[in-house]
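Missing here is one protein chain; the remaining ones are kept as they sit in the complex.
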Amino acid sequence: MLTDVLTVVLSLAGCAFFLAGTLGLLRFPDVFTRLHALTKADNLGLGLVVAGLALQADSWAIVGKLLLIWLLVMLAGASVANLVSRRALDKGLPVWKR
Amino acid sequence: METMTGLTGLFDVFLSAGLLWLAWQALASTDLFRAIVLFISFGLLMALAWARLGAPDIALAEAAIGAGLTGALLLSALARLPRDVPAGDAGCRTAFVVRVLAWLATMGLASTLAWVVFHLQPVAPGPGNAVIEQLEASGVGNPVTAVLLNFRGYDTLLEMAVLLLALLGVWSLGVEAEQQVTGADPVLDGLARLLLPLLILVAAYLLWVGAHAPGGAFQAGSVLGAAGVLLLLAGWRLRAAMSSAWMRAVLVAGPAAFVAMAVTTLLIEGRLLEFPQAQAGMLIFVLEACATLSIGATLAALYLGGIPQAEDDA
Partner (left out) sequence: MTLYYQVLALFLLVNLGAGLWRVLRGPTAADRMLAAQLFGTTAVAILVLLAQAERLAALRDIALVFALLAAVTAVSFVRRTWSEVKPDAD
């Protein structure tokens, strides 16, 4: 019962972060801020969802697989964010200043 | 129970609507890059659709090919187009009559398909039951692998040959285009080094798991092909290896293994690709392993778009 409640809370929080990430993607003023919203919020959201589901897993192998998925998404997200933003800076894309 | 089917139905409706909308936007987009990104997203949603349709094997292949290879291929092709290609002509020169005829033909085809679908039997008698019955005799536990590698192994032999032919077709276009040299990138290099062993491991896992769960040679080969593409993008000097005799041996290994198996079974059993029941599982695994290597090498070589040319040692 407790695990179910925890799962619900964690995955709900994860989806809230996904929503935040999408809002950031849609509303932030330039490429860099959008990249920031995407990488941080979405990966954290996925982490919370994975944590919630890991509590429900039948075996440790599944927990391991879920963790691996999350780590890989973070690795890909961080590297891509770095590559895209550096290239954007080189190209001289406008940076939003308040 | 009602809410559950309602929710899954709603999910499917959204998914289908998204697929249709993406397809329309990708075709109607005047900007090529936007069209490509929309097409890649279409591939992602397609993998979800296959998963929802209860076809995880196809979803795996679609994920590997759509997420990894298609995007890289299209973007690479876009980079090679001359820059002053017009963004897409509005087609206003096409005669009105031609457009009306095309519309009529398409609507005719769509209505015929809809009529046929509505008149299909709800539960079509197909070979599914026969496959399940004979599954134990096939040597594997996964019905898809059993069909692909055992019951319809002949089709897979032809598919391997088709892949090889496709590569030969691409190679017949000549040497690959001039490679522009982009600078070394430590982040990309680190990423490639971290991902490569994982990609190989996952490919091996997919190959092994294909015997009793969704997976198999095509999926594993696609992951390997994507690994090759990643290495090429990261600037690894693979072209000398790719134009060597070893590469050609690997490319041919898959079809050759199938042909060898076919000839052997023909000579011993008198029937094409009929495996002896005791060794069927092992033989299928050997065939799949060769096929995985071939498919991976073929897909990576396809990405180059021409005969690989060894880089200068500058």
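Note that the chains are named A and B in the order they appear, and that numbering of residues resets to 1 at the start of each chain.
By our rule, a contact is a pair of C-beta atoms (placed from the backbone, for glycine too) under 8 Å apart; a residue touches a chain by one contact, two chains touch by 3 or more.
Treat the numbers as computed from the prediction; the structure is a model and nothing was measured.
Within the full complex, the chain left out of the display contacts the shown chains A, B.
From the set B:A226, B:V250, B:L287 or B:A301, the residue in touch with the chain omitted from the display is B:A226, counting the whole complex.
The missing chain, though absent from the display, is touched by one residue of B:V147, B:V170, B:L199 or B:A289; that residue is B:L199. Looking at chain A, the residues touching the absent chain are 4, 7-8, 11-12, 14-15, 18-19, 21-22, 25-26, 31, 34-35, 38, 42-43, 45-46, 49-50, 53, 56, 62, 65-66, 68-70, 72-73, 75-77, 79-80, 83-84, 87-88, 91, 93.
By the touch rule set out above, chain B reaches the unshown chain at residues 3-4, 7-8, 10-11, 14-15, 18, 21-22, 25, 31, 33-34, 37-38, 40-41, 44-45, 47-48, 51-52, 56-57, 59-60, 63-64, 67-69, 71-72, 75-76, 78-80, 83, 180, 182, 188, 191, 195, 198-199, 202, 206, 209, 213-215, 219, 223, 226, 229-230, 233-234.
We adopt the following convention: only the chains that are shown with their structure count from here on.
Measuring from the averaged C-alpha position of chain A to that of chain B gives a distance of 28 Å. Of all residues in chain B, only 185, 187-188, 190-191, 194-195, 198 touch chain A in the complex they form.
Chain A meets chain B in the complex at residues 72, 75-76, 79, 82-83.
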